[in-house]
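One chain of protein is taken out of this complex; the other chains stay put.
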Amino acid sequence: VGRVNYYAFTVNKLPVGVLGASGYAGRELCALVQAHPCMELAFATANEQRGTTVRVGGKAITFIAPEDAPLGQAALVFSALPHGASHEWVTRARDAGARVVDLSADLRPGNEHQGAPYGLTEINRADVTGAELVANPGCYPTAILLALAPLIEGELIAPGSAIIVDAASGVSGAGNAPKRELLFGEVAGDYRAYGIGNEHRHLREMRSSLAAWGADADIVFTPHLLPVARGILASITVTLREPLDDAMAPWRTRFADEPFIELVDGPPSIRDVVHRNVTSIHARMLTGTRQPMLLVLSAIDNLLKGAAGQAVQNANLMVGVPETLGLPA
Amino acid sequence: VGRVNYYAFTVNKLPVGVLGASGYAGRELCALVQAHPCMELAFATANEQRGTTVRVGGKAITFIAPEDAPLGQAALVFSALPHGASHEWVTRARDAGARVVDLSADLRPGNEHQGAPYGLTEINRADVTGAELVANPGCYPTAILLALAPLIEGELIAPGSAIIVDAASGVSGAGNAPKRELLFGEVAGDYRAYGIGNEHRHLREMRSSLAAWGADADIVFTPHLLPVARGILASITVTLREPLDDAMAPWRTRFADEPFIELVDGPPSIRDVVHRNVTSIHARMLTGTRQPMLLVLSAIDNLLKGAAGQAVQNANLMVGVPETLGLPA
Amino acid sequence: VGRVNYYAFTVNKLPVGVLGASGYAGRELCALVQAHPCMELAFATANEQRGTTVRVGGKAITFIAPEDAPLGQAALVFSALPHGASHEWVTRARDAGARVVDLSADLRPGNEHQGAPYGLTEINRADVTGAELVANPGCYPTAILLALAPLIEGELIAPGSAIIVDAASGVSGAGNAPKRELLFGEVAGDYRAYGIGNEHRHLREMRSSLAAWGADADIVFTPHLLPVARGILASITVTLREPLDDAMAPWRTRFADEPFIELVDGPPSIRDVVHRNVTSIHARMLTGTRQPMLLVLSAIDNLLKGAAGQAVQNANLMVGVPETLGLPA
Partner (left out) sequence: VGRVNYYAFTVNKLPVGVLGASGYAGRELCALVQAHPCMELAFATANEQRGTTVRVGGKAITFIAPEDAPLGQAALVFSALPHGASHEWVTRARDAGARVVDLSADLRPGNEHQGAPYGLTEINRADVTGAELVANPGCYPTAILLALAPLIEGELIAPGSAIIVDAASGVSGAGNAPKRELLFGEVAGDYRAYGIGNEHRHLREMRSSLAAWGADADIVFTPHLLPVARGILASITVTLREPLDDAMAPWRTRFADEPFIELVDGPPSIRDVVHRNVTSIHARMLTGTRQPMLLVLSAIDNLLKGAAGQAVQNANLMVGVPETLGLPA
């Protein structure tokens, strides 16, 4: 007892570029890349904040203008650019020879540009592995589709019924552009729905995925803004064909051995998932209804499993290193 | 311009007792009574905190032991005692000649003791007016039943369908007894569901009310704990018989001229209702579903419209002064 | 027991205008005016938000452009315009015949325009009473100067010593213009000093007041940004000529019967003063130092006693109604 043999070692690291690095997801990407055993930050771009230096994880990063990005020096590029603006830069990075993970909506199901594998890793792992371009899912769709997948694949949902999704997100989901309604003085102590009436952009992404999976169910989506910095909780009510004796069985079976899926015995908590690249899921039958109804709760960190973390998880598979590398579980 | 005639005046005030005054609702009652133009605080009881002096609205109140309460000196008694313990003291206060508003669950629909008017004021105003004993509704049922009443009364909900209620409450709803899971260090930055699986006590109260109103619909209820001090938002999804051209029409018609119902053009916000005795409601049709579906959002301050405020609103009607007196709208 | 005589009455009310009504202090002024028994809102101006309608205390207010303000119709005008911009509008309102309370720094001690009574009400009540123009103090100076006045007036501070002021303010003190550093995602969970090195604008105001009072002491001021919406706490360390046997005696004597000064037995708390027009003060001798040293703690709501509340307190004295009217104590 008490002797330690400690070996330091160095590997060659992948040079990685981050486009749109000044936003919340972009900064999280920079932090993950810097702490990743096989990656190093080659450049980080920001448009409005070009030239400014920030500390990320204790290291200084100076944002360069997008047009100055040495795309050809990066083996891997993450784009956290705004929806609409990302697609062009993804094309440029691909032309320069880099593998690309696009965190914008541009390449996701239900949006304009199609064809890239949809990086909902636990569902589409085979397509992501070795891919050169991946569309990283939205934060809400990640939490919700991972929760729904075992029900859809098992054909457990009552045909023609509606899946009711109420979800709540921390404010980092709205980005860090200065807006009055996102000031601390406005958000602290508040809670409200937004994008109601099935108007949220992420619904399109979820409907396209459900359709692709052959789901015969409608989906209703009401997001809310939480007075917390980060985290998403989705509360999903579904009508089943038949009651489940063991409400957790579909997830236990489908997600056995998944390193980033955490099945919990009670309601998952945002606090337990923030700063971690996991999806935490719990399901419970609802009592006292004529139809058999099930509640599924799904929690993620919107900036990690819902953005930068899943992006690195996908990138690991794309470049052929262990899927869990550099990711806090 | 510029001359002011200011008249001060004094009325005889009703002596009021508050049982269980040390909790959040009890303190709010003391504050409302002290600021009420027709009420004055005769006594305030607390069991564990007997003998301690607190400031409420700038005035010092010393809690007395319940058994020392001079019940006979009060014209009106509010009981904010715990569920189960309240009923006995309500009986004592009634025997001593006081009118009583019971804020506990003991006398509410679906609970053990029946017969007192249910003080959901806007719905049961006739029964409350002049009553000597009123059962004050729970916080969640207040927000939810006021939002549902126009739909039930208008027979707008699809028969046999399920009403899906996701709701979130600030921590004051859980009281101020010291529990580890309610510490600031545990709640800050967190969000989670609780009492899931249709297990929350308030569901019984809501189901009894819906049954009494003749509703042919199930109800599903998932409450969540918000990292805010006060406020409730209920997000209610219902399936309708037929689409509504004007989604707000049922509430506009039913609640015309109600001083404490506020119909708003967009999602109501907890921030806009805290410290006020109002229910703020918005409704919107949901797009892209086979059945016509409606979202109804309802926000209240759980300590005012959901507890002490509605209690004073009921008390005003019981003793015959204007319903709005002493209540912040 | 149990009979209530309730009399409603109406007085003629003073028409009041609010310039710069869209900021936090401006909205608080509108709310106070609307709830004041002797005032009614004649108009509220906002430059950028002209034409928008907001709810304040349950009533809708539509902001008009400053140049459309019917200044001549107001008996009283509050200016919550930005520093520098206020002075011109104060002159216009005075020319139109209105009494004016200027909440900007323009007329305060140490700033460009001099001569108006400084509305630190408890200190300058005689000058404020009946005045036609008053310079309303800054939020920090209100908390700090009220705490220091009894020490200065009593010549208790060691000559030539330095008064060390550390203070913390909620974010509403920084206004509601959208800035990245004030976003919820930046402020939540954070705490930092700002304006350090004796650079804060309010220091000039405090130094001028101390000089006018004949204080022979330096002052050092370090403000901090708190992750709360409202409230200020000042922690003031002074070196005394001699130890005080009764540390609270100077305030008890000086502020006897003051309705808005609250002397408390332990550290005052922001929570206990928000939404109230009070200054809460506590003092305690410090042990274990060679020189006799005293800690004075002073808490206010920066938007009430530190801005809109003190402005109404001053206005009450200016127009000759009771000083406490319409103010939450």
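Letters A, B and C mark the chains in the order given here, with residues in each chain numbered from 1 onward.
Rule of thumb we're sticking to: a residue touches a chain if its C-beta (ideal position, glycine included) is under 8 Å from a C-beta of that chain, and two chains touch if they have at least 3 such contacts.
Given the structure is predicted, the values throughout are model-derived calculations rather than measurements.
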From B:V16, B:V101, B:V171 or B:A308, residue that would touch the chain that is not displayed: B:V171
Full-complex contact with the absent chain, from C:N12, C:T91, C:Q114 or C:N198: C:N198
Interface with the unshown chain - residue positions in chain C: 160, 162, 164, 166, 168, 186, 189-194, 196-199, 203, 207, 218, 220, 222, 224, 226-231, 233, 235, 237, 239, 267-271, 274, 284-291, 293, 295, 297, 299
Missing-chain contacts mapped onto chain A: 1-9, 11-15, 37-38, 55, 57-58, 73-76, 97, 99, 188-189, 262, 272, 275-276, 278, 319-322, 325, 328-329
Touch residues of chain B, complete complex, unshown partner: 24, 170-172, 176-180, 182-189, 227-230
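The rule is short, and it goes like this: only the chains that are shown with their structure count from here on.
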Chain located farthest away, centre of chain B as origin (C-alpha): A
Centroid spacing, where centroids are CA-atom means, of chain B and chain C in whole angstrom: 34
Euclidean distance of C-alpha centroids - chain A vs chain C, Å: 46
Numbers and ranges of chain B residues touching at least 2 other chains: 189
